[in-house]
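Complex shown without one protein chain; remaining protein chains in place.
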Amino acid sequence: MSEMAAHGAHKHPPGFAHQFEDMAQQKEASTLGMWAFLVTEILFFGGMFTAYTIYRELHFESFVTGSHLLEVKFGATNTYVLICSSLTMALAIRSAQTGKRKGQIIFWLILTMILGALFLGLKLRFEWYRDYVDGIVPGISWAYNGPHAPGVQMFMCFYFFMTGVHALHMVAGLGILTVLVIMTARNKFSPEYYAPLEISGLYWHFVDIVWIFLFALLYLIGGRY
Amino acid sequence: MSTATADIHDRPAESRVNYLNASYGIKSWLLTTDHKRIGLLYLGTITFMFLIGGTAAALMRLQLIEPQGALLEPETYNKMFSTHGIVMVFFFLVPSIPATLGNFLIPIMIGARDVAFPKLNLMSWYLFITGCAFALVAILSGGVDTGWTFYPPYSSLYSHTPVVVMALGIFIAGFSSILTGLNFVVTIHKMRAPGMTWFRLPLFIWALYATSLIFILGTPVIAITLFLLGLERLLHVGIFDPAIGGDPLLFQHLFWFYSHPAVYIMILPSMGVVSELITAFSRKKIFGYSFVAFSSLAIAVISFVVWGHHMFVTGQSIYAGLVFSVLSFLVAIPSAVKVFNWTATLYKGSISYQAPMLYALGFIGLFTMGGLTGLFLASLATDVHVNGTYFVVAHFHYIMVGGALMGYLGGIHFWWPKITGRMYPDMWARVSAVIVFVGFNLTFFPQFVVGYLGMPRRYAVYPAEFQVLNVMSSAGASVLAVGYIIPLVYLTWSMRYGAEAGRNPWGAAGLEWTTPSPPPTENFEVAPIVTEDAYNYPIKQPRDYPNAPGVAHV
Partner (left out) sequence: MIPIQPPAASSIAEGVDKLYYLLTGITLFFTVLIFSIIFYFMVKYRRRSEDEVAPETHTSMVLELTWTIIPSLICVVLFVWASALYVRNSRPPTASTEIFVIGKQWMWHIQHPEGPREIDELHVPVGVPVKVTMTSQDVIHDFYIPAFRVKKDVLPGRYTSLWFQPTETGTFHLFCAQYCGTSHSQMIGWVYVMEPKDYANWLAGGEKTESMAQQGERLFTQFGCDSCHVSDGTGRGPSLAGVYGKPEQLAGGETRVVDESLIRQAILVPNSVHVPGRQPIMPTYQGQLNEEQMLQLIAYVKSLGSQERNRK
């Protein structure tokens, strides 16, 4: 009742949700919500990072041997790809913020998706598939005969579990980006309202940062060359 | 208040538009984003799960009447105690108050129209019932026999039961509770009505805020732990496997890192309810408001650093034992502070004894006992003897059933008129509360004794010398069951035939009592502006429980 009478007085931009009093409250709430969600993600990955830290301490030699089975060049390339995708994501948000046409926003979003898909493709084809052929995938294809076999198998468990969960988060991110592309195409965003882009950006950057830690902790143990 | 409002609440509930009759049809319920309807959807689901968990318990107590087992093969008994624990912890107690009463009341108590993310709220419910569905599939295909604790290597490499399906169900339900916690935290931070400062919030809100912090920080860890366990089961190799240098105790650390704070998820909301009930039924401001509020936060924080007390006999170092022991003693203090403040609230109060108050008083007594028996477990030297015995079982049932469940029932009875617009027959409710209290003590007190005598837990058969105490416990359980069934009957009856409740049948303070029963979809006819502290008795609106034939005027 009060809303209808006031509709002439307040302008409700597209995307306003009526449980809120105004856009400012909505923006604050959604931002706080996304940060809270990222905290849960830190705890989620944190369980695996904790286990990793403990076993690395107990079985350091095995972890060095296992880490040397991974190819740094693919890990590094993928790190670079993801960092670029964070840049393109930020540019998509910037485009919305500065009122560019929707085509430009969509361009950056799609570029982000391409880079994300590239990350997954490189991982699948040049890392995981090759590991499968080489017989260093625990539980699925294990034919390792080198030194420290039990510990190397433990390391490879961590490698696949951690990068696997990360990849699932990337896939979810691609899904979110698809939704954002559709929303942009439907003219939902403007300089007054682009919060969904911004908070999705937070998620995407988070997934990127997790990868940077994974790269350092999985690929670079014990030094190289 | 003007005479115009007298018209509004003199009109019978059905003819007034409220959240229950604003729209009809199954789609309007299954696609609702109204936090009040979502609370009711949860209420139905968790009541169903409670009946499943309760049936498992009944079968267990029947089995234990005979030392060599009266009813079940050991393999089946093992599945019963596992099902009972899993269903009661993950699918009943953890969601109980937060998802039903929390969902219903939080926006109203803070003066908001809904939660921050109503669609996410509905998704939480769908995630929850999906989790329940997986659990039911696991139960119907035989059930797991790992205990609710899922310790490897048994659960990862030895058990022949649907562990992965059950773990998946818990994982999905866990995700539901994370989103609920997130929703509540954002709602409480950002959507309080004008004038509703933090220190004017009802203590129920403080309790649920603290609970939501645990939801957010703790639940992801059980999620990843069960995920890793599931992978180990599927791949026959994993990070807890001793054959590749893994440590089964690492699972226990990760498991209890969540599961200890989880027990505070189960008790804090109940404590919040008790704070509301004690003040409402003594018509008095709570004694020590900020102490009670901060004690909820203290419990939430300290709860994260005591998990090792579940592992005192695993062979962990003495120093780890000492650290976890001292912290476990520390976590008892804020709970004690609450009990003393509740008791002091009663001093010079104007006390009445309707059913909700009986549940609240029962809570205080049983929680005090249960909490104090926790000291036996925090004490290293005694814990060595009683860990893994029925002493522990008795301790946690005093807290979870004597505490959490009684608080839940008290809350349901207190806010029932607000939720449904109807009153239930108070005499039956009071009788049930007493039956529950008596039945509960008969069931669980003997378990302290038989535990110290040495009877281990999770035993399908036991030495004959423990029979007398087991029979006492099983007899008590049958009384307890009656105490739970009676409310199902009269509460259901009241939805159709109960006397109509007005806005404020108890004469209690709080924003929820200023709005019609049942509330309109937007919660308030006029957006509230708060100018007073919580529990500002005597309240200005008069109590308005209308006389109705056949209902005691209380």
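Going in written order, the chains are labelled A and B, and every chain counts its residues from 1.
Basically, contacts are C-beta pairs under 8 Å (C-beta built on N, C-alpha and C of every residue); 3 or more make two chains touch, one makes a residue touch a chain.
Nothing here was measured: the structure is a model prediction, and the numbers come from that model.
**Student:** Of the residues B:S141, B:T197, B:S350 or B:T492, which one touches the chain left out of the display?
**Tutor:** Answer from the full complex: B:S350 touches the omitted chain.
**Student:** One chain isn't shown here. Among B:H35, B:R233 or B:R283, which residue touches it?
**Tutor:** Looking across B:H35, B:R233 or B:R283, the contact with the absent chain belongs to B:R283.
**Student:** Can you say which of B:D34, B:D145, B:E276 or B:D426 touches the chain missing from this structure?
**Tutor:** B:D145
**Student:** Which candidate, B:L375, B:V434, B:V489 or B:I529, sits in contact with the chain we can't see?
**Tutor:** B:L375
**Student:** Hey, which of B:W29, B:F48 or B:Y154 is the one touching the hidden chain?
**Tutor:** Spelled out, the listed residue whose C-beta touches the missing chain is B:Y154.
**Student:** Just the residue numbers, please: which parts of subunit B touch the chain that's not shown?
**Tutor:** Touching the missing chain: residues 74-75, 78, 145, 147, 149, 151, 153-154, 158-159, 242-243, 245, 247-249, 282-285, 287-291, 313-315, 318, 321-322, 325-326, 329-330, 332-333, 336-337, 339-341, 343-344, 346-353, 361, 364-365, 368-369, 372-373, 375-376, 378-382, 384-385, 387-389, 449, 452-454, 456-463, 468-469, 507, 537-538, 543.
Criterion: only the chains that are shown with their structure count from here on.
**Student:** Under the touch definition given earlier, write down the residues of subunit A that touch subunit B in their complex.
**Tutor:** Per the stated touch rule, the residues are 2, 17-20, 25, 28-29, 32-33, 36-37, 39-41, 43-48, 50-51, 54-55, 58-59, 62, 138-140, 142, 150-151, 153-154, 157-158, 161, 165.
**Student:** Considering the complex alone, what residue numbers of subunit B touch subunit A?
**Tutor:** Spelled out, the residues of subunit B in touch with subunit A are 112-118, 178, 182-183, 185-187, 189-191, 216-221, 223-225, 227-228, 231, 234-239, 243-247, 250, 254, 526-527.
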